[in-house]
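A quick write-up on the structure given underneath.
A single protein chain has been omitted from the complex, and every remaining protein chain is retained in its original position.
Up next is subunit A:
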Amino acid sequence: MMTSNITDSSIMATYNPAVSSGTSTLLPRAQGSTWASIVSGQPSRPRIASTGLRGQRNGSSANLSDLGSQSGRFHNPALSNALNTLSKISQLPTSVPSYLEDSLYSERLLAARCPSANSASLLSRNPSMTSLALVAQARGGGLKLDIKDTSLLQEDDLPTPLPTRWNENDKSGGIDISQDGLDVRFLGPNKVTEYDSAAVRADHHMPRSCGVYYYEVTIINKSREGLIGIGFCAGDVLLNRLPGWEPYSWGYHGDDGKIFCCTGVGKPYGPQFDTKDIIGCGINFRTNTAFFTCNGRNLGDAFRDIPMEKKLYAAVGMKKPGEHIRVNFGQERFCFDIDGYVKDERLRAYSEIESMPVDDLCPPLEEAALMQSLVASYLQHDGFVETAKAFAQDLQAEQSALNSGRGGPTNPVELMEDQDAQRRQTIRTAILNGDIDNALELTQTHYPQVLLRNEQINFRLRCRKFIEMMRQSAELMNGSRKKAPPAPGSGSKNKGRTFETYAEDEDVDMDEDDGETRSDCDMENGVDNYNNRTAADPLSQSDMLAKLLEYGQQMQRDFKDKPELQDEMEEVFSLWAYPDPMVSPVAHLLSIDGRAPVAEALNSAILVSLGKSSRAPLERLVQQTTVLLRELGEEGGSAAFINLHNWINSVEYLPAS
C-alpha cells in the first residue's frame, strides 16, 4: 500500500506538471474518467481491469493513481501509447488567455480535450451535443474517448502547450527560478565579463496558430543599470547573452531602452525600465512583427520580417545581481489591452472577408444564386422534403412577382418529386418521433442493403429502440408525472405550432403532429408502436420490463461477436441500474435529442447506398472551409483569428457597418 502510494504521487507529478504552477490545474476527476474511457474503449486490449477499471469508470472515481499502477503492472504497449498521448493532453492548458479564445489554437485545444465533441461514438455522434457530452463528463458518466479517437489524436494533431513557466532545464547558470516557475532572479557572480549574461527560455514555444502571442514581465527589482532584456529567441540560441544579441534572438533592453535584432547594436525604441514597470512582448504571426508595451502602452513595432522557420520561445536575460522579474504568461490579467489588439486583428480579417468576391467559387453562379442552390440542395439532400417544397414555392413566388413587370410568361417551378427524398424524410420523421420499428421496417422494405452493410447503423437503431422502450417504461412508471428528460420537447413544439397559424399559405401536416404527440405524450399509443397491440390494451409495468429485458437479451445475442460495440451497449444497458432512469446519472441517454443523430446517420447511409454523396454541397463548403482555415491558421495568418463554429453561432461577428 505504501509503495503504491508513492508511485501514485510521483505519477501524478509526472503526468500533471501543471499542478505545481497553479495556472492550469486539471481536474483529476475529469481526467480520470477520460482515461478510464480510453482503457475501456480499446477493443484489442487484454481485459485487464474488467473489475477494477470498469467499476471505477461507472463510479467515475478512477484517477491517475489507478492508471499509474495499472500501466506499471501490465506493460501493455497500446496502453502506454495511450498514456503518452494522454500525458501530452494533460500538459495542455485547461483554459487559454482571453485574447486567444477565438483562435485556431483554442479550437484545436478543445478538440484535443473533448474529442467526443467530434467523435463518432454512440452518444456523441450528434454534433449538436457538445453540451450533452460535457454534461456527461460532469456527471462522471464516462466521457467517450474510444480507440478511434485516440488514434485520431496523433501527436502531430495535438496543439502544443502554451508557455506556462520558465524552463528550469533551459537556463544559463547564475539564474534562479522560483518554485512556481514565474520569478527569475540573477544570482550570478559580480564580475561577469562584458558579454557574460544569463538568460532563460519559457517551457514551450509560442504557437503560430495563436495568431498573436503575448506575455508580460514585471520588473520587481532592477540593478542600478537595469540590465534586463526581454524578448524571444529560437530554442538553440546560447543563453549566456541577453536576448537580441545573438542570431535568432530579439530583445528590448532596460538599461538603454534600445531594441536588438540579432545583433549587438541596438536601436533606440522605448523608455528605460524602472522598478514596478510592466513590460509586455507581443508577436503577431500574421505580419511577422513584434511589439513591446510599457505599463499598458503599445510602444509600436519593434521588429519586422521575423523569420518563420524556427520555433520561438519567450526569453528574458539579465546581467547584474539583485535583478528580479516576474512573468505573466496569461495566468493573470494583462496590463495591456491585448484582447482589444486581437479583436482589431479579427475585425481586420472580417472586413477583408466581407469584401471578398465569390464569383470564382462556383461559376457561373453569382452570390445570391449560389446561396439559393446551396440551401435548396441541402434541403433535398438531407431529406427536408416539405421545406424544400416551401422554399421552391417561395422562390417561385418571388420570381413571378418580378416577372410581372416584364409581362412575359412566368415559368412554373418544377417541384422535385423525388421518391427517395420522400422516403428518406418519412424514415427520418419516424426516428425523430421515436418510432424506431417503423423506421427499421421502412428501411428494410425500400433499402434492404443498408442495414446489412452498415452494422454500426443497425446497431445504433437497435440501441435507440431500447432507449425508447426505456423512456416508455420510465414514463409509465412515473405515471401522471410529466416526462422528465431535459429536452426541448413539448414547450418548443408548441412554438412550432404557432408558426402554422401564421403561415396561411401552407397546409399543416397533421400526421406529423400526431406522431409527435403520440410518442411524446400518449403512453398507450407509444407502447402500441413497440408491441403491435391495440391502443386499448394497456401494458403493465412488469410486462414492459419483461419486454425490455427480452429485447436487451436479443441485442446481446445479436451483437455478442462485436467487441467494438460492447462498451456502447453496456452504456445503454446501464439504464437498467436505476430505479428511475429519468433522474439517474445516465438520464441524458434518454433525451430525445439523441434521435436526430441516429436519423442523420441512417439518412447518410441510404444516400451512399443510392450512389449519392453522403454530404450536401453546403456541408462540403463547411468542411472545406474548416480544413483551409486550419491549414492557414497553422501558418499564423489572419485565419488563425477565425473560429468557424463561433462564427456561425455568433450574433455579433460583423463589423458595424
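As a working rule, a contact is a pair of C-beta atoms (placed from the backbone, for glycine too) under 8 Å apart; a residue touches a chain by one contact, two chains touch by 3 or more; residues count from 1.
The criterion applied here is as follows: contacts and distances are computed from a predicted model.
Looking at the choices "4-hydroxy-3-methoxy-5-polyprenylbenzoate decarboxylase", "Phosphatidylinositol glycan, class S", "Brix domain-containing protein" or "CTLH domain-containing protein", the name in the UniProt record of the chain not drawn here is "CTLH domain-containing protein".
Note on the undisplayed chain: of the listed residues A:177, A:220, A:299 or A:362, the one touching it is A:362. Interface note for the absent chain: among A:236, A:274, A:332 or A:398, the touching residue is A:398.
Where subunit A meets the chain that is not shown, the touching residues are 118, 120, 126-128, 130, 155-160, 207-209, 308-311, 352-354, 356-358, 360-362, 365, 367, 369-379, 384-387, 389-395, 397-399, 401-407, 413-416, 425, 429, 432, 488, 492, 495-496, 498-500, 502-503, 505-506, 509, 512, 596-597, 600, 613, 615, 617-629, 631-632, 634-639, 642, 644-645, 647-649, 651-654.
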